[in-house]
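The following block contains the structure, expressed as structure tokens.
A protein chain is absent from this complex, but the other protein chains hold their places.
Let's turn to chain A:
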Amino acid sequence: MPDTKKKPPDENSMFGDKLPTTCTSSDSKPLNKPVHSVEDDSQPIKYGELIVLGYNGHLPNGDKGRRKSKYILYKRPKSNGVKPFKRHLVTCPQSSKAVQDSALHSVSYTLTRNKAIIVEYQSDDDTDMFQIGRSSENPIDYVVMDTIPGHIRCSSENNITQSTISRFACRIIVDRNPPYTARIIAAGFDAGKNIFLGEKAVKWYSGDEIDGLTTNGVFIMKPQGGFAASAQPGVWREVSVGGGVFPLRESRPSPLKSCQVITDEDNILSDGTLIDLCGATMLWRSALGLISAPSEHEFEDLVGEINAGRPQCPVGLNTLVLPTRGSLNLHDKQPYVYLNCGHVHGKHQWGVLDSESTRTCPLCLTVGPFVKLQMGCELSLYMDSEHPTFCFNPCGHVASEKTVKYWAYVAVPHGCHGFRAICPFCASPLLGNPGYVKLIFQDHAD
């Protein structure tokens, strides 16, 4: 390691600490050999993270194996990517060699009962493949189940009766060489390394092009201006089995493909791209983009600075404490907020009108819900490293101002043709306008 003490703590040294290989490799782009030798004896290169919206650092019943709230994509020891190779027109796809050969990746587009196009894939030494879906079979790297929003979540997981997420929903192909471009493609290969698009699936074939869409589709949304404090949500698009980008269908499983391929957009995952699998929405954070998210340590400092002001409950006059990890059992130190005015209090019983949702704030007499504050702990969802001083309505999840404002502005697919803004930490639909509130602490009172 270079001696960082002598250098000012500028951007370069920060990059050097976190992503040594990215930096060195960009200097020596044409030659990959020396880069590989560096990689071999250091940690595997991190491409990025997929974070399912609605979980605050872990699944409600804990992360288990390939089922977890967040999946980190690392460079594989050996490439496993595939790319289209040959196309065949067959009369009986089930008996064709590409389908039957379990070592061979293929996509079958059934045109009629006895006519199908089979695209044979071959391995690609330059890419890694990551598959995502509901299936727990081996080919799925990241098992994603339907997200139950926090406000209707209960301890048992039995309340999903019918999933809308495909068992082999999508795959991500990442270039093994810098800048590690990641692309998303609809549908994943099953255990037999096949993808079948049935007779009813949306597909189109013209002499030199064959492509199709999966039943519920894979949607992506790239924020404009990157995933930064100034980001604006972009337009939702659908990705095809061939990796093309299309406007959304009229409703989700609609058999009608909407107009034309959008040629000036692509399926490359940029930092902050949202991926919707119809039932769960994931956020893609690139390794480089994550530099702007607060580290665990920075976050503790930010929360510590708020707690250093010794915020007080204006009624109990007791000190309140913002937790850094989930909602620990803080007893009377636990902060609560009046969602319509933002005044932070401890728990007390004054001003209950009809129910817990209509209470009068002792400080300003505004009537509104009174909810427990919970920290937004999944730091990959943060837009910046500022103090967490805002919270979402109605769930009370706390994050930085830019983070809360961005997510309140993002419409996330819901059901077959609906969109709504949700809290990214629990997936509860936001209430009211604007769907968040600035926290007002009674601090520095002593």
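In this text, a residue touches a chain if its C-beta (ideal position, glycine included) is under 8 Å from a C-beta of that chain, and two chains touch if they have at least 3 such contacts; residues count from 1.
Criterion: contacts and distances are computed from a predicted model.
Asks: Look at the options "Exosome complex exonuclease Rrp40", "UBC core domain-containing protein", "LAQU0S06e04764g1_1" or "Probable vacuolar protein sorting-associated protein 16 homolog" and return the one that UniProt uses as the protein name of the missing chain.
Replies: "UBC core domain-containing protein"
Asks: Where the complex has a chain not shown, which of A:Cys92, A:Ala191, A:Val235 or A:Leu317 is the residue touching it?
Replies: A:Leu317
Asks: From the list A:Pro60, A:Pro84, A:Gly226 or A:Pro362, pick the residue that touches the absent chain.
Replies: A:Pro362
Asks: For chain A, which residues touch the unseen chain?
Replies: These residues touch the chain not displayed: 314-318, 348-351, 360, 362-363, 365.
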